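Only a single protein chain was left out; the remaining protein chains are all shown in position.
For chain A:
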C-alpha cells in the first residue's frame, strides 16, 4: 500500500460533509472516489465471504439510489456509528442518486469499519449496472467519464456475499442455492470476480423464496432459483441457523415474512421508482435469545422489530428550480457553468 492511498479520518469526515451537509449532496471528485474505493478494496481483501456480526444491529434491504430515503433510514434508525448497520446490497440502479448513495455508503464503511457492513447484491455487477441505470447515471453526472463507474464496479467484486448474525441468522441478498447445503461451501468460493451467470455465487444474489413450493424450482428471473419450505428447513438445520434475512424483492408493506419468520424479506426503497406507493422497512435485531418465547404464528423472531417507513418528504422537493441537480444542469456558479451545463448523454439521439 502506498502512502497516497491512506485517507486520513479528517478527510473522510470532509467527504461525509460534502455528501451530508449539502442539498443536493455534492459529488466527490473522481480521484477521491478512486482513493476511497482503493482503500476499501484493500480492507475487504482480508474479509471472509461470510462475515460474522453480532447483535444489536439493523438490517437494510434494497436502496436502489434512493438517497433521500437512505438518509431517512438514518433518521428513524439512528445514524452510524450509534447504530450498527448491515446493508444487504442493491445500492445502485434505477434511482436518481445511485452515485451519491454508494459514495456515502463507502465513505461510512471506511469511517466506521466495525459499525457498517456492506453485502453484495445482484445489482453490484458490471452487466447489471450497464443495463439498469448506474452506468448511464455516472456518464451523466461525471460529464461523460466512466472512471467512477469502473472504480465502483471493481470495488463491488470485493464485497462479501453474506453475513451471519450471532451465528444464528444468515443474511444475504437473494437466497439459497441448490448447489450449496453448507455455509462452508460459500466460504471457500473465490468471490473476487464479476457475479457469474450460475453457480452458488449467482444463486446467493438472485434466488427468491416461494411459499407455494417445498423444493427448488427455476426462477422466472432467468437467474437463481425459487426455494421452498423444505429447502429452508434443511438449510437451517444443517447450519444451526434459525432464520434467513434477505432483500431482493419489492414488498408492498416493506417486508414479507414466510414460514413463521424463518425467511424474512426486507425492502428499504419506499415508493420505489417514484411511483409504486409501497412502504419500506429496516429490521432491528436487538438480541438472539430464542430459548423461551417462540410462537406459532410469529412474523418476526423474538428481539426483532421491523421499523416501517414511508418515502422521505425530500423526495418531492423541487430540485430543478433550485438549479441543483448533480451534473445535469446543476451549475451553482458561473465558473462551473461550462463544466456542468450540458444536456444528458441520451440527448445525442436528438441532435
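The criterion applied here is as follows: a contact is a pair of C-beta atoms (placed from the backbone, for glycine too) under 8 Å apart; a residue touches a chain by one contact, two chains touch by 3 or more; residues count from 1.
Please note the rule applied: contacts and distances are computed from a predicted model.
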Seminar exercise, completed: Complex minus one chain; that chain's UniProt name from "Coatomer subunit gamma", "Anaphase-promoting complex subunit 2", "Serine/threonine-protein phosphatase 2A activator" or "Cytochrome c oxidase subunit" is "Serine/threonine-protein phosphatase 2A activator"
Problem set entry | Touching the absent chain when the full complex is considered, from A:53, A:186 or A:226 | A:226
Exercise. Which listed residue, A:96, A:149, A:170 or A:309, touches the chain dropped from view?
Worked result: A:96
Seminar exercise, completed: Touch assignment to the omitted chain, from A:64, A:109 or A:246, lands on A:64
For this session: From the listed residues A:22, A:75 or A:234, report the one that touches the chain absent from this view.
Result: A:234
For this session: Looking beyond the chains shown, say which of A:21, A:212 or A:297 touches the absent one.
Result: A:212
Exercise. Residues on chain A that touch the omitted chain in the whole complex?
Worked result: 41-42, 45, 64-65, 93-96, 122, 126-128, 131-133, 136-137, 140, 154, 157-158, 178-179, 192-194, 196-198, 206, 208, 210-226, 228, 230-231, 234, 249-253, 256, 265, 271-276, 278, 311, 315-320, 325, 328-329, 343-344, 346-347, 349-351
